[in-house]
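Heads up, one of the protein chains got dropped from this complex, but the rest are sitting where they should.
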Amino acid sequence: MMSDYALQQAFNALSVGGEYALLALGLAIVFSVMHLVNFAHGDMITVGGYAMFLLIMFGVRDPFLVLPFGVLVTVLAALLIERVAFKPVRGASPTTGMLTAFGVSIIIQNVALIFGGSRPKAVPTADWLASSLSIGSVQIPVVQVLETIVTLAAIIGLVALMRYTTVGLAMRAAAKDVPVVRLMGVKADRVILSAFAISGFLAGLAGIFILARRGAVDPFMGFAPVLKAFVAAVLGGFGSLPGAVVGGFALGIAEVALQVLLPPEIAGFRDAFVFLLIGIVLVFRPQGILGERPDFGEKS
Amino acid sequence: MSNFLQSVRGALILGVAVGVIGVLALLFAEPFYQRIVFIFMVNLIAVIGLQVFMGNADITNYGHISFMGIAAYAVAILATPAAIKKTSLATAPFGLGTIEVALPIAILIALALTVLIAFLVGTMLVRQSGTPASIATLALLVIVHVVIMNWVDLTRGPRAIYGIPVKATLGMATICAILAIVAARLFRDSSWGLQLRAASENIAAASAMGVRIKRLRLVAWVVSAAICGVAGILFALFVGTISPKSFYFDLTFLTLAMLVVGGAYSVSGAVLGSIVVTFGFEIMRYLENGPQIVGLKLPTMFGLTGIFLGAIIVLCMILRPRGLVGDDEIDEIWRRRSKNRERSEISANASGAAQ
Amino acid sequence: MKIKPLLLNSMIAVAISGAPASAEDQLVIGYAAAVTGSLAPYDSPAGVTCRVEQINEAGGILGKPVKLIIRDTKSDAVTASNVGQELLDQGANVILGPPTDDGLIPIAQLALPKGIPVLSVGATQPAFPVASPENGYLVPFGDNASAAGAAEVAYKAGHRKAILMIANDVGAYSAITPEYFGKAFEKLGGKIVGRVNYHHGLADYNTQVAEIRNNAEKPDMIFAAILVPDAGVLVRTINAAGLDIPVYGTDGFDDPSFIEVAGAGAGLATFVTHGYPSEGSPLKAFYDDCTKRGHNPQNIFFGLGGEAVEVVKAAIESANSFDPPAINAAIKNIENLKGITTGSITYKDRGGVPLKEMTVMHAKDGKVLPVETVRPSWVAAP
Partner (left out) sequence: MLSLSNVHVSYGPIKAVRDVSIEVKEGEIVALLGPNGAGKTSLISSVVGIAPIASGRIAFDGHEISREPTEAIVARGLTLTPEGRRVFADLTVGENLRLGAASRRDKAGIAEDLEKYLELFPILRKRYASRARMLSGGEQQMLAIARSLMSRPKMLMLDEPSLGLAPRIVDQIFELLSSLRSQGLTMLIVEQNANEALSLANSAYVVASGSLVFSGTASALKASGEVMEMYLGLEGQE
């Protein structure tokens, strides 16, 4: 009985971790290329969510149309935001970038508020998505299975992209030395747009699962996930892609473990423990689990 | 003129401006606008507190509002009349549910507690710089919020603490704001402030100065927290009811926007940014209520203030990333301008003479 | 250059708002509403506006038209107290307030010197009238009452072992209401077999559901004072996990999005709420008329908005005066007033929390429908 329970919670940890990993990867890929902490990342999910909501409102219910459309809009939103807000502050200090991202986030939330209202809008999802598979005496929701599979597929795809395509190589290289990447004849613009497109794509994927679980959109739905993704990225080592994955799963496991192990009287403090963990990591290992120690000699 | 006097004079220019706003509101404004001005003063104090750390150490700080929260909660828990606490905080630990502390003592304890916590957090925090340090301050904000939310016996958790004596007046807030301005300006121009700013501009210099910079950062951090604590105490003693939501992301972003719009690197920037954003906010709030302008009925657009806040941050980052005021205090800019004018006049005269 | 007309206009606005309407000759309702922000679903400017329109069309109150001023609190407590003062400055003789006590209590404090009553349209926290006994009122029933109502319904349905779902990060509603339920449930003879913590936001309830499944003592029901969309997600997740444990709740479930989010899990939910627009009910009539007027009744808080105006109207008519203290005193004496959402409202000797009939709702075949009404016999102290 106990082992079933442990198995069940392990699976929960895996799928929650997968979602954090997807989001953290999106943050990390943008950070690695342009040292931007993109707090508006979660709001891309909001944009994609509302896009799906609108499409469904117009009567399109086929998930094979709705879901790709949502991802597409998320990608376009990411690209648009890069053009409008982040391009002008390219090369500025990380602080400027981070504050710009917060500004963008506030704008998107309030535009959604004006045009969508503050009430959550239901986005009906197919019932099979809400069903669950029985494996022995363990019940595993279909969403979780899909999420874990898609997360793994996305990670494998991303690894392939980063390893075998020129733009992937350029992104990895740009994480360390943008001027030299340009010396290879690679357009810096293209690298950055690619990074945003990928981060938008990952946000779109994560957004689908967030939506499948909560079944509704609201203007502020992106904030809590991005905060978690942020934690995951910091844990793993900001800007490190493997770090983002490890950090995402570590956070998912830590959260579920705390939820399960903490007595209910102090379970509410869970997030305090999580952020305390961040503080400790930052003090004793500022580069995160997999990040590298910032080496001033390397670049200048 | 000595540097000290110059700093004081610079601070007084700003102080007078703020004082005028306060006095005008006291004399002429209706109660509602007096409230707006009071909250402006509280925000201004928090922004100045934020500036002391962010402007001098050049580390974006998301944690300053948590000190406002700590001080506000401390004063609320101590100074609320025991009769009210009997219904609201009956189960408070350490016997806090039954004692009632005289207000001045409560304020002192609240400030001392804020400084103590800031010191403890600071010793950890100053070991970081740049983005990791910013992230640590963000973590602080979340942790303090979660603790207030969940330590139900002490704080009533998500429920509001009410019945806090409403003792703060606009006059008090104005005086506190002016004192905060003077303190921040003196700190900025002190040798500590100078060293900190020099270090944040030059990494090599910073590492050369090593340990000392960490200690100075800690000083700036604690001073910053103390000023924010004053803002929190005024807040609690004015509104009379506080809840954890008041000290979270909304206020953090608002005050941060005020600072970066004005310019984080000077006290003048903090003051100017607070004024600009508050004024802009009130105009937006008026517009979003769907007013009648010259016979034209505008639609109600709730959410405008939010867009304004976001837009002003983004625009400012794009157009003037170092804020409206920039790196120097207003009086310094004026002095330099007049010097330049003198110099160009002299050179114009000289070239005229040469011809 | 564009800023100039703006400034000018705001000056004019200041000047206009500086001339308060005389409070003696007309009802001025100031409504500090959570128009935007997280609390917006639990306030209803539209419902209040509609009822005021209806009243004015029918000749006003005591022959005078009602003036309504609405200001957004942005779901923020300080803004709430600020706009509360703004509304007082503009001559409001009655204030309707936002749905949380941290916004309401300061407004009531500001309104107290003039004896102006403050009524919450959406807040169900009994702590508000407790903190503001002279002039603070709820229009809905209190959370302690609705939790007691839910406990009676659950007990009557044969449930004896309950798990409480508790969240501390959204407000008193989700943290304290379950405890009210627990007290009432145990008083009836039931047992609380466990408490499970959850967090709003990410909306993943699988961990919590697994905890429920693994609880040492098997529960036969769950109680959650949970808001939408999470309310829907919770039952949906329970259902998806193949658990068949009914979920009881209160008015947080009462939003049209619930049924869509909940999907196949909706059938697990039973909740107590303020009323339902059944055919022929006053609420239905109110909704229909307001829809015709171009308003959109989003949820039950629309009806409560109308009801808040109704309470004020009744008080003024019985006091035959627009004088705030007289209105305040009259509210305290309201007995068996016929409401919009409910058959009768009594404030007399209730300490600001009205005694009302509650409607029990249950989802079936994709629709949430009323099954019975309940009036709890024992209610936990706030």
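In this document, chain identifiers A, B and C correspond to the written order of the chains, with residue numbering beginning at 1 in each.
Going forward, a contact is a pair of C-beta atoms (placed from the backbone, for glycine too) under 8 Å apart; a residue touches a chain by one contact, two chains touch by 3 or more.
The model shown is predicted, which means the values in this text are computed figures rather than measured ones.
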item: Partner chains on view for the chain not depicted; value: A
item: Residue in contact with the excluded chain [from A:A188, A:L262, A:L276 or A:L290]; value: A:A188
item: Sole contact to the chain not displayed, among A:A126, A:L169, A:A257 or A:L276; value: A:L169
item: Hidden partner interface residues of subunit A, rising order; value: 163, 166, 169-170, 172-173, 176-177, 179-188, 298
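Simple rule for what comes next: only the chains that are shown with their structure count from here on.
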item: Interchain centroid distance [CA atoms averaged], subunit B/subunit C, Å; value: 35
item: Distance between chain centroids, defined by C-alpha means - subunit A, subunit B (Å); value: 32
item: Junction residues of subunit A, two or more chains touched; value: 113, 268, 271
item: Shared-contact residues (touching 2 or more other chains) in subunit C; value: 36, 168-169
item: Subunit C residues within the subunit B interface of the complex; value: 5-7, 9-10, 13-14, 17-18, 35-36, 70-72, 74, 76-78, 81-82, 85-86, 88-89, 100-102, 105-106, 109, 125, 127, 130-131, 168-172, 174-176
item: Sites on subunit A touched by subunit B in the complex; value: 37, 85, 88-89, 92-100, 102-111, 113-114, 227, 230, 234, 238, 266, 268-269, 271-272, 275-276, 278-279, 282-283, 286, 296
item: In the complex, subunit C residues that touch subunit A; value: 36-38, 40-41, 166-169, 194-197, 199-204, 206-208, 210-211, 213-214, 228-230, 232-233, 236-237, 239-242, 255-257, 260-265, 298
